[in-house]
Each structure stands twice: as C-alpha cells, then as structure tokens.
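In what follows, a structure is listed as structure tokens, so that the remarks can point back to it.
Yeah, one chain of the complex is gone here, protein chain that is, but the others are all in their spots.
Right after this comes chain A.
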Amino acid sequence: MRVTLLGVCRTAYVVVAALLSATLLPRLGVPEEWVPDLVLIGVVATAVLRGPVHGALVGLVAGWVVELVPPVGSPLGLTPLVMMLGGLVGGLFHRVSSRTLGRAVLALAAAGVVVLLGRAASVIVAEGSVSASEGLGRLASTVAVGLLALPVLLAVDRALVRRRLG
C-alpha cells in the first residue's frame, strides 16, 4: 500500500475532527447534544464516492480514532463497530452515474440514523431507557454541518484523484 496525499489528508481530517468534537466544541460553549459528528461526515464523503466495503473499512478505522481520543470509550470497540455500519450504509448510496450533492447528504442522513440507532440500542441494553432529544439533536446538527462540509470534502477528494494524488 502506498502513501498518498489523499490518505494523509483523510487521516489528518479524522484526527482533527475527533479532537475538535471531544475537546474544542464543548469548550466553546456548544451544548453536548448539538455537537455534530464531524468524523462521520468525513467517512460518508469518502464512502459515497467508493462504495460500501471501502466505507466500512474507513468507518472502522475512524471509529478507532474516536474511541482512543480521551475520554476513552467503554466498552472498548463499540464505537468502531457502529461507525463501520454507518460507513457501510453511506457506501450503499454510491452510484457511478450520479454524483449529485443530494445523494451524499442522503447518505449522511442514513449513516447518521444508523449510528444513532446503534448508540440508542447499546444505551437501552445498559440503562433501560434513552432520551430521544439528545440523539436527534446530534443527527440534525450533523446533517446541517454536512450540507456545508460535504461539497468541499467531495470536491477536494475528486480534485486529488484527478491529479493522481489519491
């Protein structure tokens, strides 16, 4: 496997996004239930261009980065698996013929719902009840930020591939 500029960019984005949503956004006064899932946006952006298997792979690795940013999750490994499912579902929206932004946003919403359901299921197993508003706020803010970020991420990805840097 060779190291490409696209790979470096992707890794840097995931690490920075994970640190941002754990550390900086709550410090800047963004309420916890409105912090967008920035890592998921990056995963969906690459998944929707390349398909479900690639999406699942990237989702799993990105999930591990999120898990290892302190506070380290417990039990270890649950977040990567949920993110993998999110990437897989995002990749199902991949079409060679259609490359509209609407499809990418739809993929993000679907992946967000999958991640939300995964978290809700584990909370219900552990605690017996779940607050709906918390997860829905997160989903809404993720899609809203995705509307702005996805065009940029997709354009950068395509430009790098076109210049044979990806």
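To be clear about the criterion, a contact is a pair of C-beta atoms (placed from the backbone, for glycine too) under 8 Å apart; a residue touches a chain by one contact, two chains touch by 3 or more; residues count from 1.
Operating definition for what follows: contacts and distances are computed from a predicted model.
Novice: One chain of this complex is not shown here; going by its UniProt record, which of these names is it: "Insulinase family protein", "Thiol reductant ABC exporter subunit CydD", "Cell shape-determining protein MreC" or "ABC transporter permease"?
Specialist: "Cell shape-determining protein MreC"
Novice: So which of A:43, A:57 or A:150 would be touching the chain we can't see?
Specialist: Among A:43, A:57 or A:150, only A:57 touches the chain that is not shown.
Novice: Considering the whole complex, not just the chains shown, which residues of chain A touch the missing one?
Specialist: Touch with the absent chain occurs at residues 1, 19, 22-24, 26-27, 31-32, 53-54, 56-57, 60-61, 64, 67-82, 84, 118-119, 122-131, 134.
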